[in-house]
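Every protein chain but one is kept in place in this view of the complex.
Chain IDs A and B follow the sequence of writing; residue 1 opens each chain.
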Amino acid sequence: MIDFTTEQLNRYSRHILLKDVGVEGQVKLGRARVLVVGAGGLGSPAALYLAAAGVGTIGIVDNDQVDISNLQRQIVHGTKDIGRSKVESAAEAMRAINPDVEVRPLATMLCADNIMEIIKDYDFILDGCDNFPTKFLVNDACVMAGIPFSHGGILRFDGQTMTVIPGESACYRCVFRQPPPPDSVPTCSQAGVLGAIAGMLGTIQTAEALKYITGAGRLLTDTLLSFDASNMDFRKVALRRQDDCPVCGARPTITELTDAEQTVCALKK
Amino acid sequence: MEITVNGVAQSIAAAEPDLLSVLKSNKIEDPQMVAVQLNGQFVESSQYAATILSEGDVVEFLYFMGGGSR
Partner (left out) sequence: MNSEVIINARKDLHGVSCPMNMVYTKVALAELGPGQILEVILDDGPPINNVPGSLKREGHEILRQQQCEDGSWALLIRKSD
């Protein structure tokens, strides 16, 4: 049952020592499959910490290339990677941190046509995408497929995250019914973001993924955690599943996935 | 009257303040930028103007936050 090499016991010793992870938890991590959506600000720390933790299979999906303006916060990429596919660059860094893990780089854009096929191979989805249509798509697809996920968003000095266990806890649409109208909410590329905020939130999301897999602690379910790092204020707001939620409610009105129009930010690049 | 907005006590001068005016006084110009919970229940954006607050109400503005990747 336990076939760790001496090297692996050393590598994972700080997990194994934890009462709530232990040998059993580390075995679970090795068998787990996590998909990271977006190899950007949130996906960077997530990809690195998931790989370091020994999560057996890690998919990472992104269709973008590394740009110099990414490097202020997207720490999985380096200066030498400018112009490369983000998922290839991320995969290389992940394999360098831990050759034990199987990394699956997916250089594609998640859309209504491919998301179900992609997520079905994973136990947990970590959403680090940069736009509302994809955030809602990830929510709806995960609810329909019954796959737990972590929502994350950052802006300026602020971050927010919640963990969703479909059928048990409030989903993203229980809180936010539909994407905001284009341009009513600024994105990072318009408004800016303090680089370390991406690390703060991405690592919270990763901790949730590791907790879900190992069963340790209590998840951020039915809770929206938000922080304002300009004053280091952290808040939790209690949420509850909404009976009239269009996707996880009693009579869902969203029963199939469609692509909302992507809002293209005029200021990008 | 005293209400709590995002965990912080606020004094409101108006006798019968509606949710929309409280949004505006909290610098939320576009009501579609937030989801609003009043005493733990979500309020539809179409109802903001018609929702009158009373003493001790707890209001949460939950902001859309979309950044992450680029």
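Going forward, a residue touches a chain if its C-beta (ideal position, glycine included) is under 8 Å from a C-beta of that chain, and two chains touch if they have at least 3 such contacts.
All values reported here derive from a predicted model rather than from experimental measurement.
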Left-out chain, listing which of the shown chains it touches: A
In subunit A, positions touching the absent partner: 1-2, 4, 9-10, 13, 16-17, 19, 22-24
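Everything below uses one rule, namely that only the chains that are shown with their structure count from here on.
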Centre-to-centre distance between subunit B and subunit A (centres being mean Cα positions), rounded to whole Å: 28
Subunit A-facing residues of subunit B, complex: 6-7, 30, 32-33, 35, 37, 40, 42, 60, 62-70
Sites on subunit A touched by subunit B in the complex: 38-43, 62, 64, 70, 127-132, 135, 152-155, 158-160, 175-177, 180-181, 184-185, 187-189, 191, 193, 198, 224, 226, 235, 237-238, 240, 242, 268
